[in-house]
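Certain chains of the assembly are absent from this excerpt, and the rest are unmoved.
By written order: A and B. Residues from 1 in each chain.
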C-alpha cells in the first residue's frame, strides 16, 4: 500500500463536507419542526396516558441516551493505550453524522404532506440509529481510517433503517430496547466487516493492542455511564405509564444481577482468581442488552435478574474463550469483543422475547402439544425479527466490508494499527518516546515485545 | 497469613453468586412492580400536590442520584495512584449488590399483601442505602479484599435498614438528606471497622498511599459530580412542591458557600498557602452533607450558607489536623478521611436539625426558661435519631469488623495494600516499570530529558 494513501488531507474533508452538504439539502427539502402536530396530536395522546402533552416530556430521557452515545460508547473504547483520541473523537464524528442521516431514513417511511416532522422522540431514535455504527466501530477499532468509517456509517445506518422498518414497522415485532435491531444487528454487521478486513499480519497481536493503567480508567467512565443510563435506553420509547416503568425497573435489576455475575465469572476463569478489566468494562453491561427486547413486558424483577445473570456469565466466558477462537479459526479480529457484549447478549434477548411470547400464549390458550408444533403467531414474528436482523447485518456487513476494503480509502498498514498518530496530531512526548524506542535504548522494546 | 489466602478464585465467585441467587429467590417470592397501585394512589396524591401522577416523575432525580453513587463515589476514590481499578470497580460491585439487598430490607416493613411493590422512589431509596457502604468503603479503602467488602455490604445495609426504620419510620425523625442516617452512620460504621482492622504495619504510611497527578484528576470527576448533583440527593424524596424546592435551593447554596470556605481554609492551613487536592476533593462537599437533615426546612438561603461555610471549615481542618491524630492515637486509619467528609458534617447536620426544631418550637410557644430544661418534643426526637444512628453505626461496625477480620476472607498483607494488582489483572507496563526501576536501567531518565 503506498504511503500517501493514509494522508487524509483531501479525501476526508471532501467526503465529510459532501455528506454534510447533501444532508443539509435534504433537510431543507424534507424536514420541519413537529410543532403544529404536537398540539394537534396532543389531545388524543393525553386521553390514554397519564403523561403531560408537553413536547419536552421525553427530554431528560433523550439526554441520558445522548450521554450513552457520546460519553458511553466514546470512552468505553478508550481502553487502548494509544487510541483514545480516535475512540472518543471518531465516535463523536460518526455519531454526529449518523444522527442526521438516521433521522432522515427512519422517517422517510412515514412523512406527513411530504415532510418529516421532528420532535424529541425522533431525536432519541436518531441517536439510537447511531448506536449500531458505534457497536460495529468497536469490532474494527484501530484498523480503519476515518474515511472508511464514514462510509460504514452511511451504509450501516441505511441498512439498519430498512431492517428496523421491516421488523418493527411491518412485522410489528416487539423490541423496545432493541436487543435484536440494534445490538445483535450492530455486532454481526461489525463482525462481517471485520471478517472482510481480516489482517493476517495481526494474528500474533500488536504491541499497541492493549491498555495502560489510566486508559483503563478512562474506559470505566464509558462503562459506568452506559451501566447507569441503560434503563433510559430501554425505556425511552416505551409506551408511557406502566410499560415504561417496567422497562426501567427490569433494566435496573438485570444490570445489577449481571454485574455480580460478571465479577464472579471473571474471577472464576482466571487461574489466580483476579478480576480482568476487559470483563468488568464490558460484561457488566450485557444485562442491559439482553433484557432489551422484553424490557417493557411483565417478566417481574426476578425474571429480569435471571436474564441479567445469564448474560453476565455468557459475556465473560465469551471474552475469555470465544474471542481468541473467532480470531484464530474464523479470521474475525474483534477489537472490543462486541460479539460478547452486543452479539450473544443481543441474541439472548431476542430468544428471551420469543420464549416469553410463547409462554404467554400457552398461559392464555392452555398448554397442549400443538404449541410446540405451531408456536404462537407473535412468537413466530419475534423469531422472524431476530432472523431478519441477523440476515441484514451479515449481508450488509459483508458488502460494506468489501466497499471499505478499496485501498483508496486509506486503511492504515498493520504496523500503524491501534495508533492515533497516523490520523491525529499527537503531543510531542509521544513522538519522543517513539524516537527513543527507535534510536538507541532497546530496553523498553524487549520488555514490550 | 498464608499466601494463598488472597487468591479469590473460589471464595469470591461462590460468595457473589450465592448472594445473587438468594436475592433472586427472595425477589421471586416477594417483589412485584408498583403498577396497579401507582394508578390507584394517583388520584389522591394528585389532589394535594401540583405534581403529575406519572410514575416517571422522579426519574430524572433518580438518575442524578444514580450518577452520584456510581460515578461520584466511584471516581472520588480513584485518587490513589495504584488503586483506581478497585475504587471504581469494587464501588460498582458493592453498589450493584447493595441496591438489590437494600430494596428488600427497606421495604420488608411495609409490604402489601405479602409483596414489595417497586417504583422509582423505592429505587432511589435503594441507591441511598448503598451510599452507607460506599462511605465505609472509603475508610477501609486499599486494605480489604472483595470478599470482605461483600460481607460488609450485606451486614452494613442490614444494620442501616434497621436503624433507618427505627429513626425515620418509628420515631418520625426528619432527615430528608440523611445527614444522620446515611452520612454519619456510614462514616462511623466504617471507622469502627477500620479500628478493628487496624494495621500497625502501616503506621508510617505506605509508598502507594498517595496520588499521582492524573489520579487526582480522575478523583475530581467524582468530586464535581457529587457537588453538582447533591441537590438531587437531598431533595429526591422530599415532599413534592415547596419542600422539594427548598431542599434544592438550600443544598445549592450550602455547597457554594462550602466551596469558598474549603478553598480558603485549605490555603490557610498550609504554610506556603497552597491548595491541597485532598481538601478540594472532599471538603467542598461537606456542605451537602451538613445541610441534609434540614434541607427541606425553611432555613432560608443564608441559613444554608452558614451551615455550608461551617462544614467547609470543619472538614478541611479535620483533614489537616484530626485525621493524623485518629491514626496515631486511636488506631483508626481512615484512608479517604470519611470522618471529615461524612462523619463530622453528618453530626453537624444532625445538630442543626435539633437546633432548628428547638428554635421553631420557641418561636411558636414563646421563649421561656422551660424550653432549655424541657426542649421541644421534636427536637428531642431529632436528638434520639442522631444518637441511634451513631449507636447502630459503632456497634454494627465493631461486630462487622470482627467478622471481616477472619483470615479466610483474604485480607491483603500490608505490603500489598493500596495496590490493585493483588486482586486485578493490571496492564503489564506497571510491572515493567517496576522491573526497570529495580534493575537500575536509567535509559528512561535520559530519554525524558
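Quick notes on this structure:
We adopt the following convention: a contact is a pair of C-beta atoms (placed from the backbone, for glycine too) under 8 Å apart; a residue touches a chain by one contact, two chains touch by 3 or more.
A quick note: this is a predicted structure, and the numbers were derived from the prediction, not measured.
Here 2 copies sit in place, and the number of copies making up the whole complex of this structure is 3.
Rule of thumb we're sticking to: only the chains that are shown with their structure count from here on.
Subunit A and subunit B have Cα centroids separated by 33 Å. Partner subunit A is touched in their complex by these residues of subunit B: 7-10, 12-14, 16-17, 19-20, 23-25, 27-28, 31-35, 38-39, 42, 52-56, 59-60, 63, 66-67, 70-71, 74-75, 78, 82, 84-85, 88-89, 92-93, 96-97, 99-100, 118-120, 123, 146, 214, 218, 221, 423-430, 432, 435-436, 441, 443-444, 446-448. Of all residues in subunit A, only 50-52, 60-61, 64, 81, 210-214, 216-217, 220-221, 224-225, 227-229, 232, 240-242, 244-246, 248-249, 252-253, 255-257, 259-261, 263-265, 267-268, 270-277, 280, 284, 298, 300-302, 305-306, 309, 432-433, 436, 440-441, 443-444, 447-448 touch subunit B in the complex they form.
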